[in-house]
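First the structure, then my questions, so here it is.
A single protein chain has been removed from this complex, and every other one stays in its place.
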Amino acid sequence: MTLAHLISFLSQLTQTLLVVLIAPLMLGWVAQCRAWLQNRSGPGLLQPYRVLFKLLHKDALLAHNASPLFRSAPYIQFGCMVLAASVVPIIETNLLFAPAADVIALVGVFALARVFSSLAAMDVGTAFGSLGARREMLVASLSEPALLMVLFTPLLIVQSSSLNTIVDTLAHREFQLHPSLAFAAVAFVMVLLAENARIPIDNPSTHLELTMIHEAMILEYSGRHLALIEWAHAIKFTTYCAIGIALFVPWGIAQAGVWQVLPGAVFALLVKLGVAGAGLALLESVCAKLRIFRAPEFMGMAFMLAALGMLTRLLLGA
Amino acid sequence: MYPFEEAPLDLILGIVLYWLLIGAAGLLRPASLRFVSRVLFPMGALGGLLLVIAALTAVRLDPASMVLPLGLPDLPFHLRLDALSAFFMVLVGAIAFGVSLFSVGYFRSGEGALPGLLCLQYHVFLSSMVMVMLADDAYLFMVAWETMALSSYFLVTTSHRIPEIRRAGFLYLLIAHIGAIALLLCFGVIHGEAGHYAFDALRANSLSPFWGSAAFLLALAGFGAKAGLLPLHVWLPEAHPAAPSPVSALMSAVMLKTAVYGFLRVGFDLLSAPLWWWGVTALVLGLLTALFGVMFAAVQSDMKRLLAYSSIESIGIIFAGVGLAMIFHTYHNPHLAALALAATLYHCLNHAFFKCLLFLGTGSVLHATNERNLGRLGGLMRTMPWVAGFSLVGALAIAGLPPLNGFVSEWLLLQAFLFSPGLPNPYLNMLVPLGSAALVLAAALSGYVMVKFYGVIFLGQPREDKLASAHDAGGWERCALAWFALGCIALGLFPMAVILMLDHVTSLLVNFSLSSVTSGRGWLLFAPIAAQRASYGPLFFLLGIVGTLAVTFLAVRAFYHGRLRRGNAWDCGFPAQTSRMQDTAEGFGQPITQIFEPFFRVRREMPDPFSRTPVYFKTNEDRIWYWLYLPVAHAHERIASWIGVLQHGRIHIYLLYSFATLLALLLFVR
Partner (left out) sequence: MSTSAQLINLMASLMLLIAFAMLAQRRIKSLIYLFAWQGLVLAANSLIVGWYTGHHELYLSAFFTLLLKVMALPLVLHYLIRRLDIQWDVETLINIPATLLAGIVLVVFAFNLALPISQLAGTITRGTLGIAIAVVLLAFLMMITRRKAVPQVIGFLAMENGLFFAATSATYGMPMVVELGILLDVIVGVLILGIFFFQVREAFDSLDLKHMEKLKESDP
């Protein structure tokens, strides 16, 4: 193994660990911003870590008829999310794992995790579990076409579906206004909200309501399994934000091998994540949750926006 | 390393003969199940394995041809083995091996037709499919095609004492013949004035755009009828549930692919000058079929019907891929044409493997429980762990999830779609990318369908008491399921190996081999266009997930305790839950019918609020049946009744008809 391999391996490890470790913080930040917007003092930024710590120390309680699938699903979800996190460039573009999956394969990783969580939700055989599984799959199957259309526009501009190449091309050349990218970015935010079980599609802070989607699926989990699922969920959210940053505001991500800008890159990442979290908190405070059958309309809007972005790109070359 | 390099064509002919002999041997002791299933079917499976080896060899070799002294006096049977037919023969062989293995343990006595007869039909079916792919003249092609249709008809109607099954068989036969007529006309049109029906002569015959288009549309109708393309798909969801599971698996996995083979043969090989809208027609029809199939699959409550509709979806995706390849081909872009074609062929192979796996899995479930209705199944993972485990692989593969095989072909096809903005036609330029969204919608909904299929059958609590006594599949069946599951995994993890095989096919049809741009990247990384452009490394992928999984598991174990308690399911604290409170198959279908309502013809009967015995009833029917088939049937009956006027039953009148005809002929044809 050469030195270059070693460096890129270390860089990969650092970036992945960074995402995995700051993911709960990101959720905490969004919750804190929401609390501020609603004139509450909020639980503090570190609350998600405390929750994870607590859950990891509790006994895991399983239903009598829970199968091995049910027990392994949290680990699989966590593994998928870590893999996804390690493909997205956040600080610099020299990722060892990047060639393993382009953006489309990344969508596949999320789908894999989702299918496992849905199957696990159906495993115990309760009314809520299967209801949540069905809704989750429904929302996902509607948001995936929209997501593909979102990805189409940057792919057209850069002529590549590899995230490394996209970031390298978009961030390190002459600045240009891309209205088509703006369309795609708005659509991406809508998809992000839907895929991460946020308002207006789902309400992450609800329990015991007939409208819940994600929470309904994990009702039967407890202890370390629940901790892994919550953590995986946080990583997914952060990774989605990172994908958005890489596609639409990649300025600041360092090129491979340019060491002197790394501190700046880390700072830029934290600022961007902070702004993204605050923006999402604002969105969640001003929007109301939609009925489940309004979700197709919501995703239709996202799809249309993304398709418009692609069409304007083709027409205006912008 | 490659045996039989000398004469793979001879070997394949030998296998055809061998299968026919096995079939005939079934007639020696037609009533003995032991003889048929323990001796003949394993021998047939061996033939499948040999076919795989021979065909894998033949893919790499130059085309070989042969003329058999059989058939019409002036038109002997022409045979030809090239990369395209060899690729499809790999598929036939691999599937035949697994299905024959499964059949050893599957067939029981006292179910419909005699075992010996079944064995004959089964092996004739296999041989006829191989002959379709070997045929090098229109005559032999049609003979093999019709033999295939008839033998599969008899296989479908194995339990011919049940009226619904007879009806399904009739529908199948009817549409198969409509398709055959279209094919006959198609070959006639391509033949034109040329003297010979051998494919070489047809290839040499250059057609005007009008007649070329007519031939193409006839081919689309003929092969579409066999493949289940919209609107000639109605036989599929009837015939597949009616047939025994191994037969459904064989029909869905292989017979539908013979139609794809034929379409490729005519569209890329025989018709030399394609027009741009041919590809567009196939693409649009394929996408519509895919969406239609997956939506209907989502609302089914019979597990084999669900899989049949899912087959319609896959066929739609395959035809969309063929259409895309044709579009690129007509615009002289061999690289992308090869990419789309490779994706399509890859999907054919993948579909054969995972659909077989699931059909055979449902066969085992059917034997263990005697239930096909999803509403009466559930929780089988506890009683049938083997079948459940293998079916999970199949379900994940069908849902297009990495790192299994379904994902690879969909990924390839999407890459081809992503390139379409380079097309010179501005309309296609903008509309084809939107088509890729339809493809993704179909793929995502198939994930929904598979969660429904797997979750309702294998997960949750058993919905009936008798399910607790269900037994797992026997050893032979497990072996067959393992073969298909391993196939799904291997095809997913080693895409480069498959691409190397497909290269011979793509360089035959569109003069481009993908490995010329991918070589040098090794087996780990899969980059069909350029490493900068897009890449996918399934092994890395698996390594990443499994590695993290292991690390997480060990970390959780090492730093924390492993305590685990068991209790009742919580379900938000609701104490009185029963298995009837789980989501049913109908419940899973409900959001789909609500969102995509225009696609369905929904009939609902709500119970009266004061009824003591409330009945809720809902059906989702196919609109095309009412728009197309019933009007045609009614028109046909009306015409028949007019012609029926001629029929009196009196011999004098009939003699008068003959006499009048004779006079007319004498008058006009002097």
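Here the chain labels run A and B in written order, and each chain numbers its own residues starting at 1.
Please note the rule applied: a contact is a pair of C-beta atoms (placed from the backbone, for glycine too) under 8 Å apart; a residue touches a chain by one contact, two chains touch by 3 or more.
Predicted, not measured: the structure shown is a model, and the values here were computed from it.
Asks: Pick from B:F210, B:Y427, B:W642 or B:F668: which residue touches the chain that isn't shown?
Replies: B:Y427
Asks: Please identify which residue in A:L18, A:A35 or A:M301 touches the non-displayed chain.
Replies: The one listed residue touching the chain not shown is A:M301.
Asks: By the contact definition given up top, give the residues of chain B that touch the hidden chain.
Replies: The missing chain touches chain B at positions 426-427, 430-431, 434.
Asks: In terms of residues, what is the contact footprint of the unshown chain on chain A?
Replies: Touching the missing chain: residues 176-177, 179-180, 182-183, 296-297, 300-301, 303-305, 307-308, 311-312, 314-318.
Quick note on the criterion: only the chains that are shown with their structure count from here on.
Asks: If we count contacts the way the header does, which residues on chain B are in touch with chain A in the complex?
Replies: Its residues touching chain A are 378-379, 381-382, 392, 396, 399-402, 407, 411, 414-415, 418, 421, 429-430, 433-434, 436-438, 440-441, 443-445, 447-448, 450-452, 454-456, 459-461, 525, 527, 531-537, 540-541, 544-549, 552-553, 556, 560-561, 563-572, 574, 577, 579, 581-583, 587-588, 591-592, 594-595.
Asks: Can you tell me which positions in chain A touch chain B when the two form their complex?
Replies: These residues of chain A touch chain B: 56-57, 59-67, 69, 75-76, 78-80, 82-83, 86, 97, 99-102, 104-105, 108-109, 111-112, 114-115, 118-119, 122-131, 133-135, 137-138, 140-142, 144-146, 148-149, 152, 155-156, 159-162, 165, 207-208, 219-220, 223-224, 228, 292-293, 296, 303, 307, 310-311, 314.
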